[in-house]
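One chain of protein is taken out of this complex; the other chains stay put.
Chain naming follows the written order as A and B, and within any one chain the residues start at number 1.
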Amino acid sequence: MSHTDIERPQPGAGTSTSEALLVEPSRLSPTRRALTTVLRSRELSIFLVLVAVVVLATTKNNGFLFSSDGWRNFLLNPSILLLLAVGQAVVIITRNVDLSVGSTMALTAYLTGRLFVDQPNIPIIVVVLACLAMGAVLGLVNGVLVAYAGVPALVITLGTLYIYRGIMLTWAGSDRINAGDMPRDFLSLGTKTILSIPVLTIIAVVVLAVVGYYLHTARGGRELYAIGSDPDAAHLYGLAVRRRLLAAFVLSGALAGLAGVLYTARYGTVSSGVGSGIELQAVAAAVIGGIAIFGGSGTVWGAAIGAFLLVTINRALPSLGIEDFWQRAVVGVLILGAIVLDRVLARRQARKLAESRDHS
Amino acid sequence: MKFQKRRPTALAALLLTATFAFAGCGGDDSGDGGGSSAGGDGGGGDMSVTMLPKNLGNAYFDTSTDGAEKAADELGAEFEEVGPDTASPDAQVQYINTVAQQGKDALIISANDPDALCDAIDEARSADVKVVTFDADTNPDCRDLFINQATSEGIAAKQLELIADQIGGKGEIAILSASANATNQNSWIEMMEKELADNPDYADIELVDTVYGDDDDQKSFDQTEALLQNHPNLKGIISPTTVGIAAAARYLSDSSSKGKVALTGLGTPNQMREYVDNGTVTAFALWNPGDLGYLATYAAAALVNGDISGEEGDSFDAGDLGSFEVGADGVVLLGEPFTFDKDNIADFDF
């Protein structure tokens, strides 16, 4: 995308544009190339919106950012949605969607509480691993149904959304996990900070970094994009489409499982409604962050910034004097704005490409 | 293509099996339940009572259901609890309809909306179901009796007394309520506003905000955060709902406002024990929700047996709790709220 733009400064050298297209990028220094990539990236636009929201809210109310609680909550609150958005992003990149994450999160949140109630001395790490495993298994069920039964993910995960939630409610019955049921160490994890950065945020950011790096550089990650761009071509090319899809769903499930643990640590109570509706927020975060709903493009960084933006807007609205009831409307406008923007950018790019082709 | 046409037959067979397997389970359960209770005690005959709380999975209503179940056992009545998973009136309507279809003798309900349920309740009453509301009332003309936990004035006064005491009689306070159309919440808030305006003792206390957590943990938690963020001078929060006060306490106990912002309201001892122990909360109030359910069940039984008709002045016996009299508008009063603090909280388990 940047190619066409780079060759514009020297239109005089119009000997052969197609040639220029191929060789031009390498003439730029890596630093400049990286800079151009960042400046032209879709993620930057959404990041600027986030900054604008924060600045606006902070000028109205200093405490929004510059108080110990304000700063902590700014970082802490998005961490759960961030995990779900990262998993969702990976799934959407493969041209699928996972609507069951909210129910998966509810199930693992209850599992967390249940484990602490039944085994008061259980180490926290075991609980985390158990929830990751449970999330992965639930994701595996989705993955197998989608990859092997050949049914669209929207339908399958809509079904498992009902099923997982039903299982959670049946399992929990009228039981309810209260803060008092869980060890203090675990609960304090929910708000503990290291160098004024909350632990939950660190966990989420580490996950984000690993997944982001993998998608950006590893062969498996690139294959996910290939599958999302054109599933048939990927299949013909000999990519292990089914295995990759399976992996994407397992990852999404496992991250939802981790989100369940973090939720319990943060909120301390697990009731029947945990995480209902959060699946749409995760999809929204990914879409706002520039992930195309038909797969093949976007980054988890974008999804992460999208998650931050959604949660921060929610916190900022009261500071801006808008009743927080309007939050969902603002989110809706953002989603529509994001996809329209993507379409406009894509059109413009296609036009440029066509022009440069016609010139040659 | 051949298979495509044949498939549905097999599909139908499989789905049928699955559905029937589930439906079958349900049938067995209710059959057993009915049999055992009928044989348990001759006193109540085949009286059947259904309890419909605002939502399931709510500690407060779990306790009231336990109380109701105990009363049903004593009366030899068949008892069951049903309910939606979210506290909304349209979900409750379906359950009220079901009770009418089943031809139960009595329905004990905590209403999610005073008006929206009336049509359904009327229909149930015309199918000879006695309707007793508890905790949150509907319009007086569409139910038989309302079991009131305490008078609105009493609850409002008690909470103001607690908060005034904890903030030293002056400063900004806010209310964290349940949903904005919960009847009981609104009448308490109205009483508190009136009391704040009229009572000279509270002249220096200013109510700056009322927010709604919808009896949802996470929402109540986030609303507490928003309150503290938007009102830096806030001195105290009153949360007249058990979900709200627990979520607010949890937020406060980990925030820099702990000890600076006082919190009181209505909570259950089990949920609040930790926060009273660690100093986040000094004192809070509640009645015993178990007694409330117990009393509601006895009142329903008295209606079904024809001992009372719900008129003012009727009186009936409520097992361990003694005798109660029906007041104006078909209201039965349980008592006055009780204050829990560090010294007595260990004595309670609900």
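By our rule, contacts are C-beta pairs under 8 Å (C-beta built on N, C-alpha and C of every residue); 3 or more make two chains touch, one makes a residue touch a chain.
Quick note on the criterion: contacts and distances are computed from a predicted model.
One subunit of the complex is not drawn; among "Sulfurtransferase", "Na+/H+ antiporter subunit D", "Autoinducer 2 import system permease protein LsrD" or "Peptidoglycan glycosyltransferase MrdB", its UniProt record names it "Autoinducer 2 import system permease protein LsrD". Screening A:Gly70, A:Gly113, A:Pro231 or A:Gly268 for touch with the missing chain picks out A:Pro231.
Residues of chain A that touch the chain left out of view are 92, 95-97, 145-156, 158-163, 165-170, 231-232, 234-235, 241-242, 245, 277, 280, 283-284, 287, 293-295, 323, 325-333, 335-336, 339-340, 343.
Considering the complete assembly, chain B touches the hidden chain via residues 1-16, 18-20, 22-23, 25-27, 29-30, 56, 80, 82, 84-85, 88-91, 93-95, 97-98, 100-103, 113-116, 118-119, 123, 127, 179-181, 212, 214.
What we mean here is this: only the chains that are shown with their structure count from here on.
Chain B has its Cα centroid 38 Å from the Cα centroid of chain A.
Listing the residues of chain A that touch chain B in their complex gives 61, 63-64, 67-70, 73, 77, 169, 172, 174-176, 178-180, 188, 190-191, 267-269, 271-274, 276, 314-315, 318-319, 324.
Interface of chain B with chain A (complex): residues 55-59, 62, 65, 81, 85-86, 216-218, 221-222, 225-226, 228-230, 232, 243, 246-247, 250, 254-257, 270-271, 273-274.
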